[in-house]
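Let me begin by handing over the structure; questions about it come next.
Note that this complex is displayed minus one protein chain, with the remaining chains in position.
This part shows subunit A:
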C-alpha cells in the first residue's frame, strides 16, 4: 500500500522534532481558548499577589506606621483602615479566592468543554476512529489539563505563602487567621488537590451524561457538595488540643472547634448563662471551662490529611471514568 511505503520517512521526521505531536498537539489546538484563559487568570492572580508582596505591602506598612498602630496605648485610628490597607487586602484576597474557585472552573470546563461537548457533538468518536484508542484519548484529555492546573495553582500557592509569611505584624493588623477557609486553601497543597478533583469530577459527569450542559451542572454541583462537606469536616480531621480553665473560658487561639463547661464528673455541658450569681455555677456543678482548638502547628497535619482524602477521591473518580469509557467502547487499550 502507498501509505505503508511512505510511513518510515514520515514517522522518523515525526519523532525528531521537539514540537508537540499527536494527542498533545490536538489538545493544544482544540483547547487554545481555555489555555489562554488559564494563563491570563494565573497572570492576573499571580500579578496581584506579586504586587501585594512588593509595593502593596510597602504601602500598607507605611500606612500602619503613619497611623502609629505599632505603639501601645489607646489609639483609635487603628480601628479604621486606610486606602493602602484596602488595596493590599483585596490583592491578597484575589489570590486566595482564585485558588478557591479554580476547582470549580476546572469542573465546569471539564464537564462542558473538555469532554461533554465532544461526546455530545460526536467529535470524540471522530478522535476514536483515528488511530487513537478511547483510553489514550481520555488519558491525554486529563493529563494535559492536570499538569497545567497543578503548575498554575502551585505558583499561586507559593506566591500567596510568600505574601502571607513576609510580615507578621502586618498580618496581625490585617486580622488574617491561618484557618480561614480561603487562606487555608491558598497556603497549602490542599488547593492543588481540589483543582485535580474538580477536573476529575467534571470529566466523570460528562462521561455519565454525554451532554455538556447537564455535565456542567452535575459536575459543578457534586464538587460543591464535596467541598462543603470537607470544609465542615476539616476541624475533625486531626486530633484537637483541649485547654481548660477554672474560672473563665480559655482564650481563643487557633482554629476554634468547640467550647463549653465541665462538670465535676468531667461531662461537657454548654456554657451556662449565669450573670453574677455565685451559686449559679455550683447549682449546675460546673467546675471549669474548656476549649477545643487547632493550634497553628496543626496546619500541615490538617493540610495533608485533607489533601490525602481529596486526592483519593480524585483517583477513584478518574478510575470510574476510565472504567466507564472502556465498558462503553469495548476495552481496547
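Going forward, contacts are C-beta pairs under 8 Å (C-beta built on N, C-alpha and C of every residue); 3 or more make two chains touch, one makes a residue touch a chain; residues count from 1.
Keep this in mind: contacts and distances are computed from a predicted model.
A.B. asks: Can you match the unshown chain of the complex to its UniProt protein name from these: "ABC transmembrane type-1 domain-containing protein", "sulfate adenylyltransferase", "CbtA family protein" or "ABC transporter ATP-binding protein"?
C.D. replies: "ABC transporter ATP-binding protein"
A.B. asks: Tell me which residue among A:122, A:251 or A:270 touches the hidden chain in the full complex.
C.D. replies: Going through A:122, A:251 or A:270 one by one, A:122 is the residue touching the chain not shown.
A.B. asks: Given the full complex, what residues of subunit A touch the hidden partner chain?
C.D. replies: 1-3, 6-8, 10-11, 14, 21-23, 25-26, 29-30, 32-33, 121-123, 125-133, 327-332
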